[in-house]
Structure formats: structure tokens, C-alpha cells
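One structure coming up, written as C-alpha cells, with questions to follow.
Every protein chain of the complex appears in place save one, which is left out.
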Amino acid sequence: MGSSFGKIFKISTFGESHGPAIGVNIEGLPAGVQIDLEHIQLELSRRRPGQSRITTQRKEADEVEILSGVFEGVSTGTPVAMVIRNKDQKSKDYTHISHKFRPSHADFTFQGKYGVRDYRGGGRSSARETAARVAAGAVAKQFIAQAFGGHFYAYVSQVGSLKLGKDYLDLDLDQIDDHVVRCPDPEMADKMFRLIDQVRKNKDTIGGIITGVIKNIPVGLGEPVFDKLHATLGKAMLSINAVKGFEYGSGFEGIKMTGSKHNDTFYKKGDRVRTRTNKSGGIQGGISNGEDIYFNVAFKPVATIMQDQESVDKEGNNTKISGKGRHDPCVVPRAVPIVEAMSALVIADFYLISRTNKLNH
Amino acid sequence: MGSSFGKIFKISTFGESHGPAIGVNIEGLPAGVQIDLEHIQLELSRRRPGQSRITTQRKEADEVEILSGVFEGVSTGTPVAMVIRNKDQKSKDYTHISHKFRPSHADFTFQGKYGVRDYRGGGRSSARETAARVAAGAVAKQFIAQAFGGHFYAYVSQVGSLKLGKDYLDLDLDQIDDHVVRCPDPEMADKMFRLIDQVRKNKDTIGGIITGVIKNIPVGLGEPVFDKLHATLGKAMLSINAVKGFEYGSGFEGIKMTGSKHNDTFYKKGDRVRTRTNKSGGIQGGISNGEDIYFNVAFKPVATIMQDQESVDKEGNNTKISGKGRHDPCVVPRAVPIVEAMSALVIADFYLISRTNKLNH
Amino acid sequence: MGSSFGKIFKISTFGESHGPAIGVNIEGLPAGVQIDLEHIQLELSRRRPGQSRITTQRKEADEVEILSGVFEGVSTGTPVAMVIRNKDQKSKDYTHISHKFRPSHADFTFQGKYGVRDYRGGGRSSARETAARVAAGAVAKQFIAQAFGGHFYAYVSQVGSLKLGKDYLDLDLDQIDDHVVRCPDPEMADKMFRLIDQVRKNKDTIGGIITGVIKNIPVGLGEPVFDKLHATLGKAMLSINAVKGFEYGSGFEGIKMTGSKHNDTFYKKGDRVRTRTNKSGGIQGGISNGEDIYFNVAFKPVATIMQDQESVDKEGNNTKISGKGRHDPCVVPRAVPIVEAMSALVIADFYLISRTNKLNH
Partner (left out) sequence: MGSSFGKIFKISTFGESHGPAIGVNIEGLPAGVQIDLEHIQLELSRRRPGQSRITTQRKEADEVEILSGVFEGVSTGTPVAMVIRNKDQKSKDYTHISHKFRPSHADFTFQGKYGVRDYRGGGRSSARETAARVAAGAVAKQFIAQAFGGHFYAYVSQVGSLKLGKDYLDLDLDQIDDHVVRCPDPEMADKMFRLIDQVRKNKDTIGGIITGVIKNIPVGLGEPVFDKLHATLGKAMLSINAVKGFEYGSGFEGIKMTGSKHNDTFYKKGDRVRTRTNKSGGIQGGISNGEDIYFNVAFKPVATIMQDQESVDKEGNNTKISGKGRHDPCVVPRAVPIVEAMSALVIADFYLISRTNKLNH
């Protein structure tokens, strides 16, 4: 249970960090979408480890293979399965944790839940799992681009206490990938880089925030009362490894405001109804209103640190444990494409469902 | 679509603010649970309007009727349907908005999505819908109490800029309902009351935060990778009217910390593995670890204000609109039982699913 | 679990034979459908007991109330809940079975599955439950009629060994309701009536077959590989009380043929591709091909007979049991509207899903 996401555009993922492969089966991709394998591969390379010295040095080629559902470059309406082989499996790095529970990891809870666990690299709880999401998200992006031209952005807006402090409207979102930190403000990106590098040298880790922006979304996506657009988007983000919080529009800050300041008043612009402000974050009553959707996602400091920590083993004896292998000192730069991917999966699903909302579509 | 929640313990709700009734159908409640109608009614009365001068003066008896699934006071394993009649429907209060879109409400998006809408009191987008959630949540609470004794708490921890600033461990959670504001610190509760009352006199509204705490939960609830416990809990909270953000454990603050400070180290206490700190908020890798689960939910200021606001009508003409009728100046005191209800629904579902996790249960 | 049906056009039913009410919540009905309450009531009256001396004499008014989702006579896209109160509950008729298991009823299995049961009138396993299906099916029919003009027919084609033996194409399907037996061949209908009446006088019961016909269905409904149109239709039919078999198109007889005789060859008629024969029953590869869909549904003899039968009680002691109250000697005449209703629910769902099949709809 729990490895499926979506109702119509529905993905089902599989795979452990150190098993033979990870992958995804996409059901519900409409027929007639041109599928560009290179674009999928490109998205995967954005998530891939080893992009700079502030990301883990594991070498994962992350080469994706499409097994089904695409014929002569076009989707056929049948399931699209994709597989990424696990090539660089240094399983021996993990024998030291086979009987110990790493603090703030999922070792203890998987053991408690299932009675057994694949301890190598965190098994199913490894962030490697998110590569399957990125591959599926790339397909969703292609579908959305061809269906109505929606765009997905995500960027690092905070690392530790270093906060960008600019509205997304004041940034050039096309610059996000220009810097390995994936913050579109070059000066702040440099500061963040130095902070992450310092943390790495301290054999420690640090958290951060990713801001997501979705543009050019039609009015009417989201299915109240439980599958509100922001609720499903929130779940999608909270399901990403290390995420501890989600807010959209005015978010946690907005609660301090009065309604008279917070409300987004309507006006007519051309033939569209627009709002003068956008504290609603493009979503009202759980349904998109055509304005930009924006949100923040909080990532905790990576749990694996290169220092000794207290723990217990499976028998309950006190023990010490220390990270080995190759790990990220800060997860947010590499998580940017994952945030985009999950956004695209949510929008693709709600867009398809929205075709069923009215008697005459 | 979108009016169902849960996979095994599954609810399906219905009803508009000013239609004949709202209600819920619960599928998957196990047989053998003693159902106490009075307790359900009590929970509904906690959500009910008219509890004090800082809540709306609408009079809703909110009398619940169980239509099925309970025989001689015990659940039979068949669907439990509950209906609450809408009695105090002042529909005429809403004719002034039948052709206008209230700012930051769902009028515009419902109209855009469906082409028609029941404009009376917000129709399906009214917070009245949450009464059905509270009724279902009361049943979930009874099931959980009888199955393993889990407890659900929620309280107001912030109103506008007035922040309680105490850990839940330093509060007496049994005092929550002692004050109409539902903040268990009497001094802060008084301050919050005065602030809300002042805002009300200003014909304005204000936001707030509710903190949720779940105690005595077994290890192993939550279904990675998408249906992580905190992801589903987050979705449940974000689906409540007016919610703009969700964080659990160390949340947005935790990102500033380093991993060495943030990690929860393990130790053995009696025959249980415990963590010395609980920045994980009782959830690791998306699965409960047996520690307390705690989280914050941000509510925006209520959109309906008693002041004139700019807007447009259905034809796109500029117009003005002002709230009429009876509305809450701050939603958080009445939202406390809703947060508890949604918590209970999430836990009930994951608890039942957890029975299927192992070969030998 | 198990009281929901459909993925987009999704119903969730509830209610026991002798509880306060039965009902249904419909999610996913598109907005803009004109809802005719009288038509729903009419469909319910076709299923209602007491239509003639060969149907049970229970008096169930079966008055339906719409609780939500319809505003000014038009569906709003929100859930449509309907409730039918149980008025004629002669619960005392059932005290004699509170500790005994009626042969070929669900008493024993419900007791085994849930540990408790509402024994009155079969509780949830009563055919009374199907009234909720008929109400939902009536709404589905109205949607389909307004969306693309599809038509649903069902009629009694066999009672005991009395087999109609005519193709549906040779019958006037508008005559179905002209006879209480609901067989559109008057002569055969009379024979069937006499047989059922004789069986009734013998304090016995008898089985029968209902043939379903669906006309004017677009090409493309059905979702391989598991949710093939005929597979889902089959499940829908098999879920009706007392059904023991389902076949479509050439069915069980077709297996005796060779492929060269059985295949439906294609030809062009006007601008449509048609088949010269229709042994496929309007479905190829699990997807509608635009020809008529037709199928047979086998109903066993009603289990409640007015004779003594061997049985055991809850303690496992041997005992005797005999039917009391008012029961049908043959279920098929009243099951006709249920077959139609389930057909309409299946088609409504697949039609909505089909809107998501292609990039450009």
C-alpha cells in the first residue's frame, strides 16, 4: 500500500536503493502525447547525485528505459512503465547498520512495521525512490505542455537561516539551474553554497526551503472537499523524503493579517476575472482560480551525518553509529526537480478529472 | 469527485450549507464497536456556531441521526450513515451574492469549475460541511479508543500575532475546552479572546494556528512512499476550510538546525525503544515511531468581513460587496474539534491498513 | 468496505432492511444535469414490492428524498445524496431467525465475518438495499440521456425452464412494462405468470434470467485490461442479490462455435464502421464498438421458502426453520429495474472516464 499516487493520471512506483532497479508504472496518460525520452533523462540528471562537491558523490547514471505505452514516439493510452537500473550499489557500506537504527531515519519504523527490512541504503525509504517520481513527472510535464501549456518552477529560497527574502515575481526563474544550489539570485546562491560547504566540512548537514511556482493553469482544477488542489499538492510535497512542512499563498505568515488586508479582491482584465493581490496562492476553495500557484516546502537537515551518534541495535542494546558512504550535506538543491515533478503529477491528474466536471465538456 | 477520504476506514460526505441536510457515509468501520450517540452529539456541539460572542450567532442544532450500520448500540461492519438536517437556513441573506463573487471565497472558482453553483451560504464550500467530518471523526475516536486507546488533542496556539510560545508538554491539555478560545493557557486565552473581540468590533477577521497532538499511537502506522503518515495527515488538515499551511515535528523552524542537533537519538526504556528528543514529531520515514505526534495547522483570516470590498459580478462588471449575516471573526476556536476529527480519521484508516502489513498479524 | 461502486461516477450506499433508512451518496455526477425527481420515484416504483400477487406484499412507499447536490432542479457537481426511509418494518417477523441461519441466505456468513449481525430481514444483505441502486441508476440514466442519448432495457427472458427463445431484436422492448412479469412477449409472459403463481401456491420459489440491452453507446467505453466494459458490467450484475451467472454476446453458447462462424466481420455503413453480426455483444477487447450491448443475468430461486428446512442455530444445534412474512416466489420481475440501474451506473462511469483517454478531447 501507499506506492500509488493519483486517480486518473495514476502512478505506481517500486524499488529499493540497492535492489536491481527502481521504476514506475504510469496509468491514465492520455493517448497522443509525444514522448521525448531525452527530456525525461534530462530531468533525471537534475536530480542525480554527484553534480558538485555539495552533493553526494555517488555515481548513478540513472538511465531510464521505457518498457511500454509508447509507440513510434507517441503515447498509446496504455500504461507507461519506466525502469532505472541501480548500478552503483556499494552494499558493503551498509553492513554496519544492518542491526542498528540510524537516528531520525526510517530504520526503526520499517523494522517495527514490517518485521523485516532491506537495510542497504535505507531500502525503500531511500531518496533514490524519488528518481521514479522525477521520471513520471517528466512525462506529466510533457503531457501538460502539449495539453494547455502549464509551466512548473521550483527553486531554493532558504538554506539554514539564509533566507532569500524576495518574492518569486522579482526573480528570473529561468536562472534557477544556472547555479548548482538552484537559487535564482546569484549572490544568495553563492552564500548558500558557502554555508552548505562549511556544514559539509563540519561533517554535518542543514535544512532548507524550496519554493514552487506553477504558471498558466486553467480555472477549475482541484476537487473539494477532501481533494482540494492545495491539500493534494501538500500531500504530494509532504510525501517527499525529509519534508516537514508545506504552506501555500500567504501561508503561516498570513494568519497574522486581518481579513480586510488578506482578501484578494476581484477585477476584470480583458476577458478574464483576475485578483489584484494573490494571497490565495492561485487557489480558492481548493480550486485553481487562474492566478499563479505558489508554495513553500520545508526540508529538514539530512539525517545521515559523519559523526558518532547514540543509538540502539535490534536487540535493544545501546550502541554508537556514524554515517559512512556518500551523502548530501543539504538536500534542497537536488530536491528542486522532485518538487517540480510532484507538482506536475498533481496538475496532470486534476486537469484530467476536470474534464468530467460538467455535462457538456 | 473529492468527497471521499480514506482507503479502508473510508468516509463519503455530502451536503450544502442551505440544502436539506449534510451528512456522511462511513464504510469500513469494523464490527463490534460500541457506538455512543451522545458522544457524537457532544463533538458536534463543540464545532457548533453560537458558543460565545466571538463565534457566529447562527443557531444550528446540529442534531445527528444514525441511519444505518449500528444495531443494538454496536457497529455491524456495514456502512454507518449519519445525517444532520439544516434547520436555520436564512437563504434570503445570500441573495445579494447570487451574482457576485466574494473576495477570497470559492464563489468564482465553483462558478468557473462547474458552470453553476448553489450560492446560498457558500453551498458546498461552506464550513458547515465540516460538521459531517466531526460526526465521522467522533465515530473514529470511539473505534480507536476501544481498539488501542489512542487520544486526540487540538488547541489554539496562535491568534494573529499572539503566539502561545509553549511546548505542548508544558500545557494541561485537559483544560482546552475550559475557555471558549480553546487555548489551554488561561492567561493567553484571555488575551486571544480580547483580540478576537476587538477584531470583531472592527468588522474584520483574523487568522490563527491550531496545534494538534496525538498520543498513544502504536509503532507502524503510515504507508510510504506516498501515503506517509504526515503526508496524509497534512492533506487531511489542508482540506479543512481556510487552512493555508501544515508542519509537523520541528516543522519550518527545524530547517535552520544542523543534523547533529536535529536528529532524535534512540535509547531503550523498559522494553520500548524511545527517542531522547522528538523533533521527528512521532513520525520517521512516514511511519509512526510510538512517540507523540504533534503538528501545527495555519488558518487564514475568515474571508467574510462586514466591510465593503471591490469585486466583480458574473457578467464581469465591477461591483462592491459586503458580508451580511452571522460570521466568525476568527475560525480557530471552532476548528479545534475538526482538527481532532480529521486526525482520528487518518489514524483509524492507517491502523486498519497496518493489520495487513505482515504475513502473520 | 465494498459499498462503493464506480471510479468517477461513484456511488456509496448504506442501509439495512429494518433500520431507519437506506440511501446512496453519488459523487462525480457532472454539473448541469437536469434532475427529475419524479423519474427517480417512478424507477423506484418499478422495483417496489406489492405490484401484483406474484411479488411480495410488503408495502414500501419507497419515497426518495434528495438531500444535496441539486439546486433549482440542476446538478451542481457536488455529491447527490438520496435517502429512502424504511416505513413498513415488521421487525417482529424476524425474531424467529435471530439465532438461526436461514439456508442459502447470508445469515451464517455475516455472522462469521463480522461476529454480529442485524438479523431483521437480512439486514444489509436484504434485497431492499437495491432500492438505493435504482435511485442512483435513475440519476445515471438522466445524465446519460442528456449527455449522448443512451438507452437501457432489461426484460425477463426465462423463468424456471420456460425460456423465451427469441432474439431481443425480434421483440418490442417498449412493451416490457406492459406485463407484471416484465417479459415483452405477451404469450410467454402469461405462461411465466402462471408458473410463478403455481410455485407460490406450492410455498416454493423459482429462478430466472434477465436479458439486458444497452443501445446507442459511443465507441470507446471500457478500460482494459482489468476494467473491461463487460468485466465491470459482469461485476455489477453479479453484485445484485441472487445472481449466479453472467454472459454477454454469444456467451456460453458461443464456445461451441468455430472462429470462422463466430467472428463479426466489419463493413462500412454510411460513415460508420459496423459489424455484420454481433456475437461480440457490442464489446471487443473490453471496449464498446458502437453496436448494441446485450447480456444475460441468471437469478437463483429465492432462498426464503414457506416450508420447513433443516438448519443450525448460532450455538450449532440442529433446528428447523421456515420462512415467514412476505416474500417473492420469483425475483426476476422486480429485478428488471435493478439490472437497468446497474447498467446505467457502469456506462455513466466509463463515459466520463473516456473523456480522459486522449490528449485532445
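Letters A, B and C mark the chains in the order given here, with residues in each chain numbered from 1 onward.
The rule is short, and it goes like this: contacts are C-beta pairs under 8 Å (C-beta built on N, C-alpha and C of every residue); 3 or more make two chains touch, one makes a residue touch a chain.
These figures come from a predicted structure and were not determined experimentally.
S.K.: Any idea which of A:Leu42, A:Leu67 or A:Leu169 touches the chain not displayed?
M.R.: Considering all chains, including the one not shown, the answer is A:Leu67.
S.K.: Who touches the missing chain here, C:Ile26, C:Ala231 or C:Ala348?
M.R.: C:Ala231
S.K.: List every residue of chain B that touches the chain not included in the displayed model.
M.R.: 7-8, 28, 30-33, 75, 77, 143, 146-147, 352-353, 355-361
S.K.: Across the whole complex, list the residues on chain A that are touched by the chain not included here.
M.R.: 1-4, 8, 10, 12-16, 19-23, 25, 27-28, 31-32, 65-69, 71, 74, 76-81, 83, 113-118, 123-124
S.K.: Which residues does chain C use to touch the chain missing from this display?
M.R.: Where chain C meets the chain not shown: residues 1-5, 7, 13, 101, 103-106, 108-110, 112-115, 124-125, 129, 158, 160-161, 199, 202, 204-209, 219-220, 222-228, 230-232, 234-236, 238-239, 244-252, 254-268, 271, 273, 275-276, 279-281, 283-290, 296, 298-305, 307, 309-312, 316-318, 353-354, 356-358.
Heads up, the rule we're going with is that only the chains that are shown with their structure count from here on.
S.K.: Just the chain pair, please, that has the highest number of C-beta contacts.
M.R.: Pair with the most C-beta pairs in contact: A-B.
S.K.: Measure off the straight-line distance from the CA centroid of chain B to the CA centroid of chain C, and report it in whole Å.
M.R.: Taking the mean C-alpha position of each chain, the two centres sit 39 Å apart.
S.K.: For chain A versus chain B, what separation do you get between their C-alpha means, in angstrom?
M.R.: Computed from C-alpha means, the inter-chain centre distance equals 26 Å.
S.K.: Enumerate the residues of chain C that touch no fewer than two other chains.
M.R.: Counting only residues that touch two or more other chains, chain C contributes 8, 28, 31-32, 77.
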